[in-house]
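Complex shown without one protein chain; remaining protein chains in place.
Lettered A, B and C in written order, each chain numbered from 1.
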Amino acid sequence: MDLSYNETQGMLRETLARFLADTYDFESRKKMLASPEGRDPGIWKAIATELGLTCAPFAEEHGGMGGGALENMIMMEEFGKVIAIEPWLQTVVIGGGALKHAGGALAEATIPAIISGDCVIAFAYAEPQGRYNLADIGTTAKADGAGYVLNGHKGVVYAAPWATHLLVTARTGGGRRDRAGVELFLIEANRPGITRRDYPTVDGFMASEVYFENVAIPGEALLTGGIELIERVVDEATMAVCAEASGIARTMVNQTVEYTKQRKQFGQPIAKFQVLQHRMSDMFVEAEQVSSMALMGTLKLDEAAEARKAAVSMAKAKVGRSLKFVGQNAIQTHGGIGITMELAIGHYFKRGTMIEGQFGSIDHHLERFETLAYPA
Amino acid sequence: MDLSYNETQGMLRETLARFLADTYDFESRKKMLASPEGRDPGIWKAIATELGLTCAPFAEEHGGMGGGALENMIMMEEFGKVIAIEPWLQTVVIGGGALKHAGGALAEATIPAIISGDCVIAFAYAEPQGRYNLADIGTTAKADGAGYVLNGHKGVVYAAPWATHLLVTARTGGGRRDRAGVELFLIEANRPGITRRDYPTVDGFMASEVYFENVAIPGEALLTGGIELIERVVDEATMAVCAEASGIARTMVNQTVEYTKQRKQFGQPIAKFQVLQHRMSDMFVEAEQVSSMALMGTLKLDEAAEARKAAVSMAKAKVGRSLKFVGQNAIQTHGGIGITMELAIGHYFKRGTMIEGQFGSIDHHLERFETLAYPA
Amino acid sequence: MDIDFSPEDLAFRDEVRTFIAENYPAELRGKQDEGDELSKEDFLSWHRILHKKGWVAPAWPVEYGGTGWTPTQRFIFSEETARADCIRLMPFGLSMVGPVIYTFGTPEQKAKFLPRILSGEDWWCQGYSEPGAGSDLASLRTKAERNGDHYVVNGQKTWTTMAQHADWGFFLVRTNPDVKQQEGISFLLIDMKTPGIEVRPIITLGGEHEVNEVFLDNVRVPIENRVYEEDKGWTCAKFLLAHERTGIAGVAGSKRGIEKIKAIATAEMDGDKPLLSNPFFRRKVAELEMDLTALEYTELRTLAGEAAGKGPGPESSVLKIKGSEIQQRITDLALEAAGHYGAPYFRGFGEGDNEHPIGPDWAHRTAPSYFNMRKTTIYGGSNEVQRGIIAKMVLGL
Partner (left out) sequence: MDIDFSPEDLAFRDEVRTFIAENYPAELRGKQDEGDELSKEDFLSWHRILHKKGWVAPAWPVEYGGTGWTPTQRFIFSEETARADCIRLMPFGLSMVGPVIYTFGTPEQKAKFLPRILSGEDWWCQGYSEPGAGSDLASLRTKAERNGDHYVVNGQKTWTTMAQHADWGFFLVRTNPDVKQQEGISFLLIDMKTPGIEVRPIITLGGEHEVNEVFLDNVRVPIENRVYEEDKGWTCAKFLLAHERTGIAGVAGSKRGIEKIKAIATAEMDGDKPLLSNPFFRRKVAELEMDLTALEYTELRTLAGEAAGKGPGPESSVLKIKGSEIQQRITDLALEAAGHYGAPYFRGFGEGDNEHPIGPDWAHRTAPSYFNMRKTTIYGGSNEVQRGIIAKMVLGL
């Protein structure tokens, strides 16, 4: 048992942190979000090529550094600290993760393109009726010769407007909520028959409703693994947003502490009010819980499916709850200025709020944990 | 719509309050509890005869003043303020209430004895396996000629060691959790075949396990009404303990405020600490919610069964939650002395804690409310 | 004591219901339901209809245009308008400056302003908060200097709700810098078209333009537009703060909010069952109803106390604290119900833009509402300030 980071991991963190400090200050981020594309693609390219960070969680035979979930955790925590909108989650954690686990020719072809920054992936899994049930899928992939034909509607696909590829869950058989028959496909985003309605999200990303109408895809687009693969990848993604949450929570605590030291009311810095001091202590305590659970779940990602699911759900539920506490109290402590677009804190709060529901609400994950931990 | 008390009600409150101030100071109460009987029966007698208060909630034809639930609320609130252990709840609210609703010869014979203070009733309804389900009853009342024969075990019967009569729920037919077949009987406490194991309760009362072994009772002991009557009486009892809770919560807030004004730490009265000031404000707010819900539920006791049940359950759940908040924070604010027997606050906390579960836990009542308010 | 309505009250309730059913503008129906931003005209249309009926200011004394209703009738009226989801009337004229003017104003001020408040002809805004002052109202720095028959006002206000529409504003200004905090403040009525006034929008987290900064640069205000004595404006402010707190429980609005949540959670599916059948979602709804009922009876008890001659005292802080928390929890639950569809940001129907929002009709406003409603525990005297009031004024700490 050893909970310390190695030297390479420390270096990865520092490299990214230094780069983001230069590129992701509040004003630059605001400009990025306001631009037509809603981001600065040069930043992603720099992370991949100049900094060479995208290779961190990939195996050496794919051109990577041999890292894994811990490296993703470190990166996501740093992205959280500046509320970056880079597609690391979708491209490296989810797309890269699915390819790593499925292996095969598609992995060998695509992972180097991810590492080089040329391939950007969006994860089209949610459907309007499905809430958080990964098997509640109406999108169909009908076998057609050696390939498939896709039909359906995927909702709120983060990063889709930026993506070169879509990772799509679709049903090759079975009824609406059957686990059997759900498969995962990686396809080019510009295949004929794919249409999108793009929009910004409240937390600063771009996303799309994606419609598939008789989209012909080759048989090689299938990543073997079915629902188990999808669940594993989503668990990894869940821990990645927990790591992001850890960066966000810490930053919200720091910003609140700094703000209260400067802000004066009733003749003194509001940091002197005992009620606010104790509240910020509680925020610190909860932010610590977020970091602890981000670590716990990440360390359990490679366990057997049941243990992994229980750990991830426990982590996500706790992260959701603690993050809500930190965020709401950060805003309350800032007062009116906290609910305007003017200070960074409000933007952290918005992203933090959306993380609460991403890949499953607090209740969803508590229920999944309970089902595994206390079988009837 | 008019939420003000009339003059008689004000007078009732004042009469009882003045009497309890004289008889129920902390030291006198302690002595009472430590005495062999665990109470001072003279106090009950005085409430009934000298003060003439027991007649308040009874109809004029039974020798009462024509009052009802509101009068019980006023009395219970005052009892709560001194954490009295008088058997008003069991004798007047439950026993008296059951008799009022059932009517008939038994009511005409017994209510005057309640009013005179001669009849003290204990309510034997809970069973070891039954939790809060009033119909989960294994005690049987088997028809035998014109009467019945009782067999079974009733648990935690508050006031049983003091009682002249027992109000017993028993099954004349049906299976263990069937609603049909559950009946209510009022019998003398010293009938042959009744044995008790007496003990004190953590909140200062005396209670018993009561065992019935072939106890022959006359047919007139039956109060007609079945499970509906029992539910109504228990709802009335529930609101009575909510009123008691209101008196307890207010007193805990007052005692905490007074204590913090006197107690010095770090060179000043701890009442000056902002964290404690805000906490006591929150305690005051929650105590107000207790009073509001005690009133709300009491005002709805005469509505149709479904509306009554929904209101009572909502009230009890909220009272339980707010009372827990007030009690836990009262102790925390007092510090170490709060968890000793030395100050009154600890004894209020103990009674308050037991009220949380009395006649159903928070979860039990929320569930009952939901079932009525959101039918599937 | 009696919680039931009398036959007269029931008849009145039916009258109100019928009036709303027959007169509430068709084009407003459902608009508030989806939480869209409302235009000035939206607010004013219903205001004018109520004014025509004589019901726009139930709380005012009859001599100034009030209805003369009993407290129960006023309670019924506010219940019914909320039940029908009628647009909320802007409080700045009707509930805030109006009562200040009829309580402290000169006969000329009453004659000039009150009828135009009732008719909706003047849209009012409130110039209280200043940058860096927040809940500490008394520390204000906007100053008004006497210059003949005018004050010359210089300074800056912020959090000025709906100032972009305002014809008039009521402002707290410092007329005497040499006395301590709460003294030396005056209460001025300022024509928002006066030269030297600039209104700049503040955009809040959900993208709304509700609040503004107001800059005052040598703004000339006639002396006769001062309410009450010079340097004694804090008296008006205190009066108004107490007034503001009583309405702030928002019971009727929150009742409607919970009904909406229930409707949403009945329609929205969670697997093969309505979301409302999920025991944990259902429990949160039940807890909201429970807490709101406790608040409602706390308000009724406060009203009964008022009827018995106790004014709206510091106990009304209880209503502010609990009411605001409940309002926030409602938005929290709506956002949870939206699931994935809480994320899309829909900028509203721009000119020529007929595109439908993403997801279920109600979902696109859930996140902005959740963000926006964080304000309820901050404004109107933050909940921390309210706890301080209870500690000091009620508990004597």
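Please note the rule applied: a contact is a pair of C-beta atoms (placed from the backbone, for glycine too) under 8 Å apart; a residue touches a chain by one contact, two chains touch by 3 or more.
Bear in mind that the values here come from a model prediction, so they are computed numbers and not experimental data.
The missing chain, though absent from the view, touches A, B, C when the full complex is examined. Touch with the chain that is not drawn comes from one residue among B:G155, B:G174 or B:G193, which is B:G155. Of A:T54, A:T260, A:Q332 or A:T353, it is A:T260 that touches the chain left out of the display.
Remark: the omitted chain is touched by one listed residue; of A:A56, A:L167, A:L295 or A:I337 this is A:L295. Panel shows chain B; residues 126, 128-129, 131-133, 136, 155-156, 158, 177, 197, 199-203, 207, 209, 263-267, 275, 328, 331-332, 335-336, 338-342, 346, 349-350, 353-354, 357, 361, 363, 366-367 of it touch the chain omitted from the view. Even with one chain removed from view, chain C keeps its contact list with that chain: residues 279-280, 283.
Against the chain not shown here, chain A presents residues 1-6, 9, 70, 253, 257, 260-261, 271-272, 274, 277-278, 280-282, 284-285, 288-289, 291-293, 295-296, 299-300, 314, 317-318, 322, 366, 369-370, 373-374, 376.
By our rule, only the chains that are shown with their structure count from here on.
The distance from the centre of chain B to the centre of chain C, with each centre set as the mean of the Cα atoms, comes to 42 Å. Each chain gets a centre from the mean of its Cα atoms; for chain A and chain C, those two points are 38 Å apart.
Residue positions 384, 387 of chain C are each in touch with at least two other chains.
In chain B, the residues that touch at least two other chains are 274, 278.
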